[in-house]
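Got a structure for you, written out below as structure tokens; questions coming shortly.
Left out: one protein chain. Kept in place: all the others.
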Amino acid sequence: MNCGILNTLGRFDPITGVNWNRMYHFDETVIAPFAQQHIDASQEEIQASFQQLLIDQIEQKLDHNIWGITTGQRIAYQLQLMAHQADLVLDLHTGPISSKHLYCPEYIKASASYFDIPHTIFIPNDFDGAMDEATFCPWWSLQQAYQDLGRNFVMGEGAFAKESFTVELGSQEQIDLDVAHQDALGILSYLQYKGVISGNHYTPQKMTRYGCYLKDYKALYSPMGGMVDYLAEFGKPLPAGEPLARILRMDNYCVDESANGDGSGSPLHNICLDRQVLPILHFASASVNQGTELYKVFQDYFEL
Amino acid sequence: MNCGILNTLGRFDPITGVNWNRMYHFDETVIAPFAQQHIDASQEEIQASFQQLLIDQIEQKLDHNIWGITTGQRIAYQLQLMAHQADLVLDLHTGPISSKHLYCPEYIKASASYFDIPHTIFIPNDFDGAMDEATFCPWWSLQQAYQDLGRNFVMGEGAFAKESFTVELGSQEQIDLDVAHQDALGILSYLQYKGVISGNHYTPQKMTRYGCYLKDYKALYSPMGGMVDYLAEFGKPLPAGEPLARILRMDNYCVDESANGDGSGSPLHNICLDRQVLPILHFASASVNQGTELYKVFQDYFEL
Amino acid sequence: MNCGILNTLGRFDPITGVNWNRMYHFDETVIAPFAQQHIDASQEEIQASFQQLLIDQIEQKLDHNIWGITTGQRIAYQLQLMAHQADLVLDLHTGPISSKHLYCPEYIKASASYFDIPHTIFIPNDFDGAMDEATFCPWWSLQQAYQDLGRNFVMGEGAFAKESFTVELGSQEQIDLDVAHQDALGILSYLQYKGVISGNHYTPQKMTRYGCYLKDYKALYSPMGGMVDYLAEFGKPLPAGEPLARILRMDNYCVDESANGDGSGSPLHNICLDRQVLPILHFASASVNQGTELYKVFQDYFEL
Partner (left out) sequence: MNCGILNTLGRFDPITGVNWNRMYHFDETVIAPFAQQHIDASQEEIQASFQQLLIDQIEQKLDHNIWGITTGQRIAYQLQLMAHQADLVLDLHTGPISSKHLYCPEYIKASASYFDIPHTIFIPNDFDGAMDEATFCPWWSLQQAYQDLGRNFVMGEGAFAKESFTVELGSQEQIDLDVAHQDALGILSYLQYKGVISGNHYTPQKMTRYGCYLKDYKALYSPMGGMVDYLAEFGKPLPAGEPLARILRMDNYCVDESANGDGSGSPLHNICLDRQVLPILHFASASVNQGTELYKVFQDYFEL
């Protein structure tokens, strides 16, 4: 008898429920004033001063204040302090049961093809608390603030040569050192492309790379509780109407199905969508409640 | 040997970390258009039509959509559907280890004194996802939208006679039927005041009632991990400089204290504030991490 | 960042830690007296009276007594009440991450080959609290008690035609309806062999079936904490000296390895055994502590 599994997702504090990955800081109100005050500054001056402003803000947050800060905020701010001092930031993650995928800012789409990762989510200049956003959103916003004032910079170049990615390396409960080696080669390929390492030893793998915009990266929530047979394979386009999963309702096995003609009492339920999608990850347990996040998928995706 | 306690706070989904109490719906964008379209409507018409609009929005959310909704959203929307059909909404809660306290909208301060609850937090017209806010914020916003159009209504009267409270009834792991009886009398006192029940059987208890604004209801996070001796009593003003708690660092008992003169290696640390506060609740466990929410307190409080 | 996973094994009560599968009842002291009192009874009488004795004992346990019984005991006794009324008992289980295996009493080895399960553990007449043991141990003990008195019965025949198995159907977080169908065919094959269903529709699959004795079904505990790359495949004989797993110590990656010549500071550790084994299951997480059960394996196994 296996009565139940409590599998907490590691990205949440098991006591307070806060998502460790959404506690980073970004204060948009400082952007426009900075641009106005440094309207004529050189790129070097802009880079140095703005970076210092970001660091000062975090140090202010971390500094002892009378009320203290939460455990998660302290961790996040300490990581962010390191991140603000770098030009390239890679936040390495794993997911529950997951294919490899990459979160990449929209302004540096070309970089995505240097990793050996087949699925990329392009994210806009909206801040939702994540590390990658906390790193590039201030600079992107600054570039736009200058643009509003009539001074044009190119994101990803000069003072604005900031790149930040969340690199999702697959399932969190699977360690495979051969796969890890391959992951490392992909990261080296990106770093060589950016000139962090010299030479031309690393070539990104040839593969079909799919991308979609963050707004099209969709979660599918289970319409009912039950046991789940996950059917859809990661990274393989699933036609409209094909089942992503079958949900098994043990409690309906003994029910006289003729009783309700609508099929709601059936022991097996196919979960389908009315459009083609690309499955990226699914829940870690075969036992779900009504409303559990079953799958995350790309819709309206495209080849890079 | 008792190596550890995992005491998850009940208001969070233990799997996904979402706070069950912050999933309610409020769409501010519908307010101004409604006021414009119903600028000359009678109060009866306003009440009926706006209530229907709120209900329709929730039903739309609950309606089967292709991607589904999360477990917590489904529960919240079903509760909200009931709440939108009522004039008075009481959301009964308990906390970890807690005194009794009341969340009350600022526009109906007088109502707070009819409950037998000594501490009241007055909340503004900001929506942060809670049930009480989800109930009164739409009406308050509507009243303001009419005001912007030159038509003045009084919040808490006529079509706008909506009241909503979160009633915090103390510690969640303590059931005392005598106290529960007293709590019930306080609620009856409020309901009699509002005319829900007739007669004059119920009189609120004489007690000193303290209030503060939501912005002054502060959490104090632990500056270090350790074992906590909670010293400050709930509901008793604590002078500036008096310790709220003592934190015991077992790991420092064997340290030669002369080694570092700043006291950081001391086994005992008093946690004080530089201002007078009124302690309201504290954490449920004696074992805390750096950053754990130790106490919640009123600052800048006043007598009602 | 994924800071931690709490994956409780479902066979334990998450509050009290009791193993749901080890709460069944067997009181050896009633066996010898029963045999003496029924020394000349017919097999029909023995079967009926002894079964009634077992049922009476459980009902006595379940009956309201002044101190009550634990949650787990109540569940176990209710299941056992059902089991004592059957001749054949199949207790269907799943494990963390696991191959299919069968627990089979030593006296009915032939039955093991009718299931489509490649690995069988033969269990002696020792009671350790499990459902299968609770079902056959009383009868086996009774047969031995009669033997001591000079009356010989054959276990598995006549009054003693009791068979009981724990059928481990693989990994608990994997639902695959095609595999489930295959599992069902194997169970039907066994039931047909025992005459529960008639005909000859079901033939056990041809496969190499391995067995070992319970004393040779060994757990391997991790010699250190770390991240685990599970290398050994289930059901495939692993030669002595070949690694079952590699343990990755991230904390040792930055250490100067020349510092300690014994390799204890190495980031990679192969976990090997000095004898050939047959891997059956492994732990569900890639993150382990020193002392976590890494693998369970057959040693001194043989073909059936």
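Every chain is named by a letter (A, B and C) in the order it is written, and numbering of its residues begins at 1.
Methods note: a residue touches a chain if its C-beta (ideal position, glycine included) is under 8 Å from a C-beta of that chain, and two chains touch if they have at least 3 such contacts.
Keep in mind it's a predicted model, so treat the numbers as computed, not measured.
K.L.:
List the neighbours, among the chains on screen, of the chain that has been left out.
P.N.:
B, C
K.L.:
Out of C:G72, C:G156 or C:G211, point to the residue that touches the absent chain in the complete complex.
P.N.:
C:G72
K.L.:
Give the residue, chosen from B:H25, B:H93, B:K162 or B:K296, that touches the chain omitted from the document.
P.N.:
In the full complex, the listed residue that touches the missing chain is B:H93.
K.L.:
So which bits of subunit C touch the chain we can't see?
P.N.:
6-9, 11-19, 64, 66-74, 218-223, 273-274, 289-293
K.L.:
Could you list which residues of subunit B touch the chain missing from the display?
P.N.:
Listed in rising order, the touching residues are 1-8, 10-11, 14, 20-21, 75, 91, 93-94, 172-177, 227-230, 246, 248, 268, 284-287.
Everything that follows uses one rule, which is that only the chains that are shown with their structure count from here on.
K.L.:
Could you run down the chains that neighbour subunit A and subunit C together?
P.N.:
none
K.L.:
Calculate how many whole Å lie between the centre of subunit A and the centre of subunit C, each centre taken as the average of the chain's C-alpha atoms.
P.N.:
42
K.L.:
Rounded to the nearest whole Å, what is the centre-to-centre distance of subunit A and subunit B, using the mean of the C-alpha atoms as each centre?
P.N.:
From the centre of subunit A to the centre of subunit B is 32 Å.
K.L.:
Two-or-more-chain contact residues of subunit C, please, as numbers and ranges.
P.N.:
In subunit C, 6 touch at least two other chains.
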